[in-house]
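Data first, discussion second: the structure below is written as structure tokens.
All protein chains but one are shown at their positions in the complex.
== chain A ==
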Amino acid sequence: MALGFFNRLKEGLSRSTQKLGTNLAAAFTHRRLDDAALEELEELLIGADLGPAVAERVIESFRRTRFGNEVTDRDVREALSAEIARVLEPVAIPFVPDPALKPHVVLVVGVNGTGKTTTIGKMALQYGREGLKPILVAGDTFRAAAVEQLQVWGERTGVPVISGPPNADAAGLAFNAFRKARSENADLLLIDTAGRLHNKGALMEELAKIIRVLRKFDETAPHSVILVLDATTGQNAVEQVRVFKELVDVTGLVVTKLDGSARGGIVVSLAETFKLPLHAVGVGEKAEDLRPFSASEFARGLVGDTVRLAGSLQPEE
């Protein structure tokens, strides 16, 4: 499994980022770093969804240190991947369930279609394999067949799924499930929720209610609130994190669909702005494709495969 692990992650990431790599190579095989070149580089970064602020800072540090120099794409890649890794390193914190909690309650939230249910299915499999006892809660009582979707994951992974009737109150369901999980001595309670756009006040209030109700049973719950983000999302991801964090105290992120053509540069900007732990990335549809996030792998993947990480090239502060 160890071999498959890195290859899959690398494959997913490099596919997702090879475009930026090729663009860089084309733009910077030995040329003078003048205004035109800097502008081009800035556009490449913006094109990778890095966000204008990050792009501008990288460009400025280049301007200060090497304006007018001859540079190769290799220089650019090394400096860029060092910079990205530096930003991401502090947030690469895997999710570790606390075995003392019995159960560690995790509320999984996000906008529609980011992959919440799939992520829960993958987590159930992983922690089940580690010998923990997870229980899943089909808290998306709104979308058609969402409950059945989670139940299929339950069958696949051999993990019990607690569900209610369609359109049932998600907060009540979560409360009952929590009580049951505690009485059954479960290690992990993964609560799925309906996807909701963060700008819908009433729907966000529903999420806050789930948390209030959980706390009636145990004040410390939920122990984690994981926001699932789609890697193809652009600058709007910043808004999503901001609002969810404000209203339901998000404790960590999972970024899905990093195996596509999306370059996931928004991750960098999120790490800078919110400093929330980035627990895992989804790089495929199989249960094994949920991977702990590695800053250096990601940074290397983002700027191309051939470069060694050169710590000495960190930009001046």
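The criterion applied here is as follows: a contact is a pair of C-beta atoms (placed from the backbone, for glycine too) under 8 Å apart; a residue touches a chain by one contact, two chains touch by 3 or more; residues count from 1.
One rule holds for everything that comes next: contacts and distances are computed from a predicted model.
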{"item": "UniProt protein name of the chain not shown, from \"3-oxoadipate CoA-transferase, beta subunit\", \"ABC transporter ATP-binding protein\", \"Cytochrome c oxidase subunit 1\" or \"Signal recognition particle protein\"", "value": "\"Signal recognition particle protein\""}
{"item": "Residue in contact with the excluded chain [from A:62, A:95 or A:153]", "value": "A:153"}
{"item": "Selected residue (touches chain absent from view) among A:75, A:187 or A:259", "value": "A:259"}
{"item": "In chain A, positions touching the absent partner", "value": "15, 19, 43, 46-49, 52, 111-115, 118, 121, 142-146, 148-149, 151-153, 156, 197-202, 230, 232-237, 239, 257, 259-263, 266, 285"}
